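Encoded as structure tokens, here's the structure I'll be asking about.
With one protein chain removed, the remaining protein chains of the complex are shown where they sit.
Presenting chain A:
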Amino acid sequence: MTDTLVPRIPLGDWVDTFVSWITTTFRPLFRFVKDVLVGVYDALDTILASPPFWVVAVVLAALAFFVKGWKLALGSLVGFVVIAGVDQWGNAMDTLALVLLSAAIALLLAVPLGIWAARDDRVSAVVRPVLDFMQTMPAFVYLIPTVVIFLTGPVPGIIATIIFAMAPGVRFTELGIRQVDSEVVEAGHAFGSTPGRILRQIQLPLALPTIMAGVNQVIMLSLSMVVIAGMVGAGGLGNDVVAALSSIDIALGFEAGLSVVILAMFLDRVTAGLGAKAPVARALAATRA
């Protein structure tokens, strides 16, 4: 019945046409973006994957020790040993490189956008629905146009991950800055500070715990997306997860999946620990002590 009442809207065709158009029009730009991303990814992956397992494991455990303490360091080390034990260490490092690169780019875009949205209600009104779209659109839908544009390999995975994971970075930054006590911001103005200085000296430091929660979310979403990106051959743990799914390989699926979980816990605890190290968070913790 619907086909008689409502004419078929060829929305999908339009998007397809649009994607084809930008693919051909911006080919040199995409070429350049791809080269840059591949270059940075390869460099990062080389740093993480080429040294012997124990060197990287100890360095990461030491990082955990500095941001949190010996318990997290020890737990991380045990986790890494398990990853290596199920023969997923190389994949895990590929995935870690993907996550770090995607999350870093996502934050580089998200934090300034969040600041802008916090300072201008109109920007916020535009950004909000766009973020809703980016976050709720089924994740692998992003993979289709990115594969068309960038073909297979890590780059479409990275781009799709950036789009998918960016939203909480923007949201938390905006929220954090808007939540800063308006009287303190007013004090900055009242003593004649410039808006830029108020941002650096008052708003960002006071919003930092919230922004760090956003950073944590961005990293966690990046990790989940990077695994899905295994479908387009992004490499890493995702490849094995996808392979296990297509061949119904329970053993491989569990081992790759467990490695993802361990990596996720490590990244979560370390970024949460970084958030707690923010000056404001420490100042507040000092009172409770």
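Keep this in mind: a contact is a pair of C-beta atoms (placed from the backbone, for glycine too) under 8 Å apart; a residue touches a chain by one contact, two chains touch by 3 or more; residues count from 1.
Everything below uses one rule, namely that contacts and distances are computed from a predicted model.
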Should one name the undisplayed chain from "Glycogen operon protein", "Betaine/proline/choline family ABC transporter ATP-binding protein", "L-lactate dehydrogenase complex protein LldE" or "RagB/SusD family nutrient uptake outer membrane protein" using UniProt, the answer is "Betaine/proline/choline family ABC transporter ATP-binding protein"
May I ask which residue of A:I115, A:I202, A:L221 or A:L274 touches the chain that does not appear here? A:I202
Sole contact to the chain not displayed, among A:A125, A:A187, A:V261 or A:A276: A:A187
If the hidden chain were put back, which residues of chain A would touch it? 181, 183-184, 186-187, 189-194, 197, 201-202, 205-206, 279-280, 282-284, 286-287
